[in-house]
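The block underneath contains the structure these notes are about, expressed in structure tokens.
Missing here is one protein chain; the remaining ones are kept as they sit in the complex.
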Amino acid sequence: MFMMEKALKGSRRYWIWLSCVTCFIAVGLCFYLRQLDQGLGITGLSRDVSWGLYIAQFTFFVGVAASAVMLVLPYYLHDDMHFARITILGEFLAIAAVVMCILFIFVDLGQPARVLNIIRYPSPRSLMFWDMISLGGYLLLNVIIAFATLRAEREETRPPQWMKALALISIPWAISIHTVTAFLYSGLAGRSFWLTAILAPRFLASAFSSGPALLILLCLALRRLARYDAGEEAIRKLAVIMTYAMAINVFFVLVEVFTVFYAAIPEHAVHFEYLYLLGGAHTLAPWMWISALCAIAALAILLTPAWRSRWLPLGCVLVFGSLWLEKGLGLIVGGFEPSPLGEVTPYVPTLPEWSIVAGIWAVGVFLITMFFKITVSVRKEAEG
Amino acid sequence: MKITRKEFLRLTGLSLLAGGAMQVVRAIGQGGTAARAAASQPVRLGMVIDLSKCREKDGCNECIHACNTTHNIPQIANRAHEVKWIWTEPFGTVFPSAQTGYAEQSYTKVQVPLMCNHCAEPPCTRVCPTRATWKRDDGIVMMDWHRCIGCRYCIAACPYGSRSFNWQDPRPAIASINPDFPTRTKGIVEKCNFCEERLARGMKPACVEACPQGVFTFGNLADPESEPRDLLRSRFALQREPELGTGPSVYYLM
């Protein structure tokens, strides 16, 4: 049912590419085995900064996964036919992203051999329990929808009736995965950086810009490398969604900054000071400023009519880069710095940590490559 | 018996679902019985720490030493990977809001012993995805080291920095292993357990016993006649960040 045979036939370039990606996976795996052997001490994490790159990347990719809803919604709910060719790509991107999320959580565990305890002793009071349910359900929904769609296309039949129902369920479900992820953090009394009701909306806004940014870049790559056109109009509409989601995200951040600094409660302000004050032990500040500058540049490009279509790829790269730094690094580390006892322990991800992250990225790239290959083959055959 | 593939799949799915639902129902049920048992005979173990007595013997760390040897706490040089159940911090760090800005040096510099607060409403137990940490009926916030998966969500949830993670194998960092209490392994979280294993044998917590100044008073806070309640009636006491609603069971006398 998965049409794997389509992924097993490809050009030389395809195989070379997959081999390179596999090398990254192998390197990541080697470092992970070392982490298993020596413990999480080989990462840059510490008693005070106990979550870092792994959990931050998890958060970021939950966003990418949730963003598929920005295609499913217009296509299934509003019957917008422009999205006919691109929606399935978004669903496959979501599948790869959820798989990455699960891996990021897994490599963060101190006792991975006991991971099934989460299912053996379910604890509905923990948001991690709900996160597991929502992510698992979302993965399942997307796998079913994407492959059933493809199959129908291959057999040149109409997709079954229940498909649309599932697609409609996946819309609120996508919102829920990122909301629950935000609640993981925003429900913690002692961490004032995350203790804000705007965290969930902010997560959604950043998701709906970073995900489409990535998808547009992937579509542009597909057009060049595989001569598969996802549709000019779809990409244009997606770019509009990305632009306004990005604008809303920046607005949310500014709202937060105002509240924190005007009210000037030290407990809330210290985290922002840690993230944005240059100099001292604030190792993250330069990156946060790069992120901010990328956001401004991206909005300038995407909101100016003359630049919008010409510089679209650059705009997407800037959006993605900006949010990757903001959410995939700063948002988690900022919550731990300074610690409840006011201490700042510098957090610098180590080489093993980066390698494991790169390995998981490579798994994502591998999956995306295969999924897109299957899709393009099936569609090209169907189109004759 | 004949069964179609479709039926088989449906049955498997249903039984999986039912299994999961039963676990959830059981989990909710257990919460209820625990609460009822607690209501019948209120016990809330707690600690009162007299800082004025502690101050008299500057630089003493008998309590910390006693805890370390009782519980096989590794002594790790790298601050980032430290494991600690009881330790000290300056007064100003522990009670940032109890400072006036023109505070007298004599107490702002004082070292304050810290440990798990064994909160009445512990945020750490709420977030644990495996119920590896939970509040017992007597108020002790327990850890089940056999069950912890090392996700460190409890560390993120604790507003007091009371929890440590084993970033490495602790055994090489323990000078001499006390066989009476198991060590821990890499990859799990640990913290003060109010010497639950000593209480069960009718002993007092190790730090209470070791302190030469009688700084620590341990007892049942729910009992108005208990020693700690006596102290709390007569002296001005602080809790760490009570405004968070956690209800710490560790009190500090000024």
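Should a chain be cited, it is by its letter among A and B, assigned in written order, with residues numbered from 1 in that chain.
One rule holds in what follows: contacts are C-beta pairs under 8 Å (C-beta built on N, C-alpha and C of every residue); 3 or more make two chains touch, one makes a residue touch a chain.
In this text, contacts and distances are computed from a predicted model.
Only one chain is not pictured, and the protein name UniProt records for it, out of "Glucose-6-phosphate dehydrogenase assembly protein OpcA", "ATPase", "Hdr-like menaquinol-oxidizing enzyme, subunit E" or "Na+/H+ antiporter subunit D", is "Hdr-like menaquinol-oxidizing enzyme, subunit E". Of the chains on view, those touched by the hidden chain across the whole complex are B.
Of B:T185, B:Q213 or B:Q239, it is B:T185 that touches the chain left out of the display. The residue touching the chain not shown here, chosen from B:C60, B:A98, B:M142 or B:L232, is B:M142.
Touching residues on chain B toward the chain that is not drawn are 136, 142, 144-146, 175-180, 182-185, 196, 200.
Keep this in mind: only the chains that are shown with their structure count from here on.
In this assembly, the C-alpha centroid of chain A lies 35 Å from the C-alpha centroid of chain B.
The touching residues of chain B, when paired with chain A in their complex, are 20, 23-24, 27-28, 79-83, 89, 93-94, 96, 123, 126-132, 147-153, 155-161, 164-169, 185-189, 241, 244-246. Note for the complex: chain A touches chain B at residues 38-41, 45-48, 50-51, 105, 108-112, 114-115, 117-129, 132, 184-185, 187-191, 335-336, 339-342, 345.
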